[in-house]
Each structure stands twice: as structure tokens, then as C-alpha cells.
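A single protein chain has been removed from this complex, and every other one stays in its place.
Going in written order, the chains are labelled A and B, and every chain counts its residues from 1.
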């Protein structure tokens, strides 16, 4: 299957943003997502995965990600045959087993795909677990991997940018906030490096700079990037504001944003007023204060929850691209037939 | 749509007991529930919501309410496309976001209705959240609102009374227990005030009396009510015993029922022996000692778990009326066609 080869580095899983080529994104993923967006509007896609089953296994609840993965599958006609919203329950009962064992157990239960979220850094990385089983795995966020990743988020972010700006080449992006432990930022950097983007600004408080591994990757792929710690210095130059929260659940210390030593890494009315007219403001959510919602929510550039100009919000792009991902993983031939 | 107008104060949501008129209850809700009761018995209603999707979002688990809302939807042929039984999980991971944001996120996920339970008093009231989204919301219990409400419980209670007593006008009701924080009692008072009931006895331990707002509402609607703290004083006069537990989860202090200062607000064999032959004993459950189960459960007047005379229990009335509610919210034209 040609499409399958393009998407998956020779395996059936969605594991890391690096596995997706520019060609795959442009010829398969974005057109397929566009098609699904139109079908979803008239609900004409609700039998594409009839008879297929999905399992979701989250070591910690994530209403957004679990929600959109499960609903995406159900809207295609599939069944979520098992949902485990917080696998640590077992642990609380003194019956904890390793994540890899749990996934191996579930892989024997006839699902067509298993969506896994891992927020613990003591478990085997999802990419290694995937090598041990046959059932396709979708990495819905891995905090264990030293190469922390959230590849489905990167795909939805890419699709959001493409939807609003019409292109990836040439755009300038500011990644803002906790770039050290934010796995969405890491995955999005890997993916954007496949294009010739304009400038990439990495805006973080001191101590939460992006990892050296990412900087080396960006340099190797000739991405023009710069680091700073005040978003106001670059706000007028960027097409995409990609704001993120401090990942206290993945090991980052909380940041006192009132301390000037920590730079200026929030988006408020002041930043919005500096922004280009057709820039967009994105956030993977949840948002915990790093966007001053009262000053930003209503602006036409804020696309994280509300869409504008008849286009889907970033959230809705997540639902659409996860539908595309499920189709490609579970029924690539059906996905092909829609292109 | 005429029915829709009757049910919903000009919006598509189920938010407060006050929004339902007597005319809506008598001409639409009760006949529809009767019809569903018959269809359910022969399982002829299992395709009425084919292709429709529901999301349930509970900040704290409630097996009963979540169970009957979800099962009601599934029994009509719909799909529960996402179930979040305890939204505070996120909070435990330091990722807590506001309830309003979570509902806004979920409202972008193509559900036809979102059922929300909120047990926290620091979140935005469900009725205010509903103003910010398009997807219909069903309030499955709100502890945030200063006007604490549980409107679907009020509807099921009304239907139970009507099922057993054949009328609402003229009946006398004793509300017993924690009337201060019990949202089911508050919602039922709002609803019963639309009829000309007989006498309403408000029987609570000192300190847990019903709020002034409700008393003012009752007075304004010419409901004849009296307060006391010993159910035995009025047990022989009432048609409906509506017993409730102390709402320690909503802020009430536990009550020592052995202390005579706290009055007598339980139902035991003694109270049952005083009761009219055709009275009914109701409880929204869970029951935590305020009914002496060993002395009351077997009595033909106790309808909270077991039905009598071929009629559904209060619990089963909950399932039936939640099916009616889903139909009215999601497919009012289908609901109409059944009348």
C-alpha cells in the first residue's frame, strides 16, 4: 500500500512527528483532512470504519485528547470497545503492572488500533512498546521518551496553520512558554523542519529553553531560528503564535510570570495589538493563565477554541485530523479512496 | 417548533426547573414519558436517536444520574461518544482548566447534546456556561449556582408522583431532610409551584432549613407551606414523602439524628405505620441511613427502588423521563410524532 508506506516508516504505528514526510502531508494528510472536514459537515462519513474497534489507554486523563481520539473514531462508525481513562487505578490497588505489559494484554483483545497516552517517565517509551506488538499504536502523548513527543498534536497544528495561512513555506512562527518539557512544541518543530519556513522564534522563560536535541535537529535541517524571552520583541513579525502552558505534570517548575527575570511569555491585549492582522494565535490547551483570555478570546486571530471566517477552530482541526489518522491507520484503502 | 418553545425558555437547553410550564408537563412531557414507558417494555424505541451522539461530563461520579442519562440515550439508539466520569482527574495532574473551557472544548466535538454535572461551587454555573455555546446542554445537577438545581431529577420526581397518584393538584407533600443544600428539593419546589398542590411540609433539622429564595418563590406562587422538624407530626396527612440525604458533598454539616435537638427527620417503621394507605415514599438516592431500610423497603408505599402495582419505580421513572428529555432536546420532531 503506497499511502501506508508514505505515512509510516515501514511500520503501522503513529509514533513520532519525524515519521511523516512533507510529501505525505501535502499529498495525503492535508487533502484527506480537507475531505473529511466537508464530509463531517454533512455527516456522510459515519460508516467508513463500520465494524472496527479502538482501545484507548491513558495513564492520566486528558479530556481533550482522549475525547477527540474517541469521538473521531465513533464519528467514522467505529466502536471504542474499551476506554481506560487513568491506568494508575490499578496502581492504587497495589496491582500496578508495567505499561508495556498492559499494552501487550490489550493488543490481544482484537482492537484495530490502540491509542496510548503515557505521562510517566518511568515506563517504557511508547515507540519501544510498539515494536513488541502487532496491533497499530497511536502515540497520544509520551512523557517517558527522552525524545518526548505528541505527534497527533503536531499533525493537527500543521493542519490548523495550513487551513488559516494556506501554506507552510515562508511563515514565521513563535513558540512560546515551556519549550523544555512541552512535547507538542518538540513534535511541531520536527514536523515544520520538513518545510522552508521563515523564521522560528523560540520564546521561553530562562530555564525552560528548548532541548539541545531539537536545536541540533533544526540546524541540521536549515531552519532559521532564534531564542529570546520576550514575545513582545517579535510579536509584529510572526504569522503564528504558538502558546503553551508550563508542563508541571511533566517535570517543569512553575514560573512566576510577574518576576521580570522570567521574561515576558504570555499573550495579552498588548501582544495582540502588536500582531499582524492575519496572524493566528494557537494553544494546544488546557490554558492556565498564559493567555489573558479576557483580552484575547474575542479577537479574530485567536483560533484555539473559536474558528473564524468559516474555518474550523484548532480544536475542531484536532477532531478532523484524528479522523484522518484513524482512517489511515485502520483502513488505508478507504482513506485512499477518498483522495 | 411549538414543542421546543414550550419546553425551553427560548433556548435549547435543560437548565432550571422553572423553565418548564404546567402546560408543557401535562401536554408534552408526561404523555411522552407514558408513551416511552410502553415502547421500552417492548423495546420498540431503539432506533429513535440513530446517528445521534451524546457527551457526558461529570465533575464527580454519580453512578445513578450518569448511568440513567447514558443508558437512556443508548436505549434510544444514540451513542455516548464520550464519557468523562470525573473531570477533576486533569486537576490532579496540575492541568486543571475551568469547567466552562472544558464544555466549550467538548461543544466543538459534534455531539448533539452534552450532559453536565457540576459539584464544585467555584466553577461557572451551568446555566451561564450554556449561554456561551450552541450545543444543547442538560444540567444533571449543579452545585455552583447560588440557585442550586437538578432539573432532570425534578422532572422524574414529578412523573413518579403523577404515575402513582394520578394528579399533582391537591396532593400534599413532605420534603424531609437537608432542604438547605439539597438541589433536588429546590428544583422540585420550583416545579410543583406551577400546580395547585395541597399542603407542602418542609421538614428539616434546625440549620438545614430551605433557603429564603425558595420560600419567597413558594409564597409568590401561592403555595401553602409550613416548616417543622418532626415528620411524625405530619406523617398522617401527606400523599408524598420526599426524603433526602444530608448533602455533605455540597457543604452541609453531618447531622446527629440521635440528638433530639435535631428533630425527627428519618423514615422508619413508625412513620410508615402513620402514613396513608396510598401515600408514596420517594428518595432521590443514594440513601445513607435516613430511611431505615430494613423497616421500610418491603412496604408497598416505598417506590424509590421497587415499583408497585405494575408501575415503574422512581428509579425507572428516571430512566423513562431521561429518555423523554433526550428526545425533546435532540429530536423534538421525533418526540412530537410520538404524541
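As a convention for this text, a residue touches a chain if its C-beta (ideal position, glycine included) is under 8 Å from a C-beta of that chain, and two chains touch if they have at least 3 such contacts.
This one's a predicted model, so the numbers in the text were calculated from it and none came from an experiment.
From the set B:285, B:302 or B:329, the residue in touch with the chain omitted from the display is B:285, counting the whole complex. Screening B:118, B:204, B:313 or B:331 against the full complex identifies B:313 as the residue touching the chain left out.
Set against the missing chain, the residues A:81, A:228, A:274 or A:336 yield one that touches it, A:81.
Along chain A, the points of touch with the absent chain fall at residues 51, 53, 55, 57, 79, 81-87, 89-90, 93-97, 101-102, 104-106, 108-111. Where chain B meets the missing chain, the touching residues are 40, 43, 46, 60-64, 66-68, 70-71, 74-75, 83, 85-86, 119, 245, 248-249, 285-288, 305, 313, 315-316, 319.
Heads up, the rule we're going with is that only the chains that are shown with their structure count from here on.
If you average the Cα atoms of chain A and of chain B, the two centres end up 40 Å apart.
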